[in-house]
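Only one protein chain is missing; all other protein chains are in place.
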Amino acid sequence: MLEIKNLHVKIEDEERQILKGLSLTVPKGEVHAIMGPNGSGKSTLAYVLAGRPGYEVTEGDILWNGESLLEMEPDERAAKGVFLAFQYPMEIPGVAGLTFLRTAANAVRKKRGEAELTTPEFMKVVREKAAKLNIDTEMLKRPVNVGFSGGEKKRSEILQMAMLEPTLCVLDETDSGLDIDALRIVADGVNALRGPDRAMLVITHYQRLLNYIVPDKVHVLSGGQIRKSGDKSLALELEKSGYKEYEGEAA
Amino acid sequence: MNVAVIKTKAEQAIPELFEKVADTLPGGAKAAPARREAMSRFAAIGLPHRRIEEWKYTDLRTSLKDALAPATEAGLSAEALTAALGPLAAVAGDRIVFVNGIYSAVLSTKFDSSGLLNVAPLSEALASGLANLGAIGADEGQNAVLALNAAFVTDGAVISVADGAEIDTPLLIVNVRAGKTAQSTATRNIINVGTKAKATIIEMFVVAAGATANAQANSATEIKAGDGAEVVHVKCVSDAGEVSHLSNWLVGLGTGTVYRGFQFTSGTRVTRNGINVTYGGENAKLDMSGAFLARGSEHIDTTLVVDHAVPKCESRELFKGVLANHSRGIFQGKIIVRPDAQKTDGKQMAQALMLSPDAEFDSKPELEIYADDVVCGHGSTVAEIDEDLMFYCQSRGIPPGTARALLVQSFIGEALEKIEIETLRDALTSTTLDWLDETKA
Partner (left out) sequence: MAAVQETIDQVRKIDVDQYKYGFETDIESVKAPRGLDESTVRYISARKGEPEWMLEWRLDSYQRWRTMKEPTWAKVHYPKIDFENLYYYSAPKSTEGPKSLEDVDPELLATYAKLGIPLKEQEILAGVQGARVAVDAVFDSVSVVTTFKKELAKAGVIFCSISEALREHPELVRKYLGTVVPQSDNFYAALNSAVFSDGSFVYIPPGVRCPMELSTYFRINEKNTGQFERTLIIADKGSYVSYLEGCTAPTRDENQLHAAVVELVALDDAEIKYSTVQNWYPGDKNGKGGIYNFVTKRGDCRGHNSKISWTQVETGSAITWKYPSCILRGDNSRGEFYSIAVSNGYQQVDSGTKMIHLGKNTSSRIISKGIAAGYSQNTYRGLVSAHKKATGARNFTNCDSLLIGDKCGAHTVPYIEAKNMTAHFEHEATTSKISDDMLFYCQQRGLSAEEAIAVVVNGFVRDVLQQLPMEFMAETQKLIGISLEGSVG
C-alpha cells in the first residue's frame, strides 16, 4: 500500500512550495488516477515518488508497504518495486536497449535477492514479455529511445515496466504525444500489468486515457493538494466542466 | 615574436644522440642525407612550444624533458605478444610486427608478393632504395616532430595495394614496446592504396608485460588513397606509464576516395595526434573520428587539419574524450575550404565528458572558409555526466556506479559506433570498460 502523508515539497534553492500537504492512499490491486490543471504539481509528485534529485521534501512522508521511501536512492526505490514511466523518456545514445534492460533487470534482481538472469534466460523473458505487450523486440537493438517516435518511446517504457516487475507503477502523462492507436497499445500494455499485488498511479491532464485505463478512484490535484476524490465519474465531470472550480491557491 | 630561446636539455641532447647512432640507422648511405637534412631542420626549429599557435596547449619543451636513447632489439614470444595486445588480440588480420621499432619476422605474417598486396619493413625498403625518407618531404615543413621522425626512424610498414585489389583481411601494424631500459622509438609507415582498391589498415601500439614505464614513441604514417579507393584506417594506442606518443598522419585522398579513419588513445602520459588530410580530387568522402580516455595527469592532444582544396568533397569528424582526475584533453580541428572548393560539406564535433573536478578540456574547432557555396559547421561541448540521465538509469534500478559506467559507455559508444569492424569495436569497448573499472573518480 502507498501512503502519502501531508507531503510538502519545494524545488531546491527556491522558495516556492509545489506540494503543500498532499495526502493520498493507494491500496494494492487498485488503480488511482491523479488529474489536475497544468502547474498543479502532478509531475512533481511523480518525480518525488521516484526520488529525482532537485526536490526537497520539507514536511510529511511517503510510505510504501509501511517503509519510508524518502531516504532511499532512486535505484533502491526501484528495487523496492517503484517504477516511474516518464512523460519524456530519456535518450541514451550508444547503449543498446537490450544492454540497458538487462543491466537494469539484473541490478533489481540482485537487490531483491534473486538470481541474475543469464543472457539466454534474459532473452527468453524479454521475448515473452514483449510478445504479451505486442512489442517488436527489434526496437531493443537500437540505442535506448534514440530516434524513437513518441509511441515507440512509451512502448519501450511499458516494456521496461514489465521487465522490472514493479509493485508500484507511476505513469506520468503517459498519453501525452500519442495518437489514438498508440494510446490504445500503451493502455493495453498497462492493463495487462494490472494485478492484485500491484498499485498504480496514473497521472494525466485529460480524461481520454481513463477510457482505456479505467481507474478505481480519481483524485483532483490542484494548488499542491488533493482537492477532491471520487470514482471514475469524477473524471467525466472534469472533462465537461474543466478545472475552473479548482483553480487558485489551496486554502 | 620568436625571440631566440635557450635550448632545453632535450633539444641539446637530441642532435648529440643523433651523431652517436646515425651510422647504425637503417638505409645506410641511401637514407643518410635525408636524415641529416631532417636533423638540421630540427636543430633550427627546436621542440614546439606554446607560443606556436598549433602547439598552444601542448608544450613539448616542458613535457619532453629528456631525450631517450633509441630502443634496442628485445625478444618477445608469441604468447607475450598476445598478452600485450589484450582485448585487441581478438582482432583478426595479417600482422606486421615491430618490437621496439624493429621488424620481427618471427611474429609477423609471411606475406607473399601476390602482386595485389605488397608488405615490407621500411628498413629493407630503405636499404634497397624502394622507399625514401623524403617521400613526405614537402609536407613536413616546420613540423619538428616529423623532422625527428625522419632523422631517427628505424622501421615501419611499407604497404602498397595494387589498383583494383580488394584486400578483405585487415592489415595489422603492431607496435610493441618491451624491455626494461628507458627508450625512444621512431617508426614510419608509407602506405599506397591504388585506384579503386580496398584495404583496412589498423595500427596498434601496445606494451609488453614488464616493459619500462619510461618511453617515447614517434610515429608517422603517410597514406595515399587513390581515385575511388576505399580505405579504413585505425590507430589504437593502449599503453601505460610515463610514455609520450607523438604521432602524425598525413592523408592524401583522390577523386571519389572513401576514407574512414579512427584514433583511439588511452594510457599515455602525453599524446599528440597530428592529423592532416588533403583532398586531391572531387567527390571524396572522409570520416575522421576518435575517442580518448585520460586519467591521472595524462594529456591527450588531437590536432586535425582538413584541407578542402578541391570542390564537392565531404568531411565528417567526431572526437570524444573522457577526462578523469587531473587529466587534460585537447582538440584542435581546423577545416579549410580553399577558394575553388565549392560544394564542400564539412561537419565536425568535439565533445568531452569530465569525470573529475580537476580535469581540463581545451577545444579549438576552427573554420577557415574561402568559398561561398559550402555547408560547414562545427560544434564542441564540454559537460559532466547528465544528472537527468543518471536519475533515469537509477529509477530503473541501476546503482549509481553502474549507471555512470553505462553513461560513459554511451558517450564513447557514439564515437566507437563509427568503427565497422565488430571485433575491433568490441575490443575497444571492453578496453573502455576496463579503463573505467580501474579509474577512480
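Per-chain residue numbering starts at 1, and chain names A and B are given in the order in which the chains are listed.
We take it that a contact is a pair of C-beta atoms (placed from the backbone, for glycine too) under 8 Å apart; a residue touches a chain by one contact, two chains touch by 3 or more.
Please read all numbers here as calculations on a predicted model, not as lab measurements.
**Q** Where does the absent chain touch, in terms of which shown chains it meets?
**A** B
**Q** I'm checking contacts with the chain that's been left out. Which of B:354, B:408, B:421 or B:436 qualifies?
**A** B:354
**Q** With the missing chain put back, one of B:365, B:397 or B:413 would touch it. Which one?
**A** B:365
**Q** For chain B, which positions touch the chain that isn't shown here?
**A** That gives, for chain B, the contact residues 1, 53, 339, 342, 352, 354-384.
What we mean here is this: only the chains that are shown with their structure count from here on.
**Q** In angstrom, rounded to a whole number, how far apart do the mean CA points of chain A and chain B lie?
**A** So the centre of chain A lies 48 Å away from the centre of chain B.
**Q** In their complex, what parts of chain B are in touch with chain A?
**A** Against chain A, chain B makes touches at 387-389, 391-400, 402-403, 406-407, 409-414, 416-417.
**Q** Which part of chain A faces chain B closely enough to touch in the complex?
**A** Chain A reaches chain B through residues 50-54, 73-75, 77-79, 82-84, 86, 89-90, 92-95, 99-100, 103-105, 107-108, 111, 143, 160, 164.
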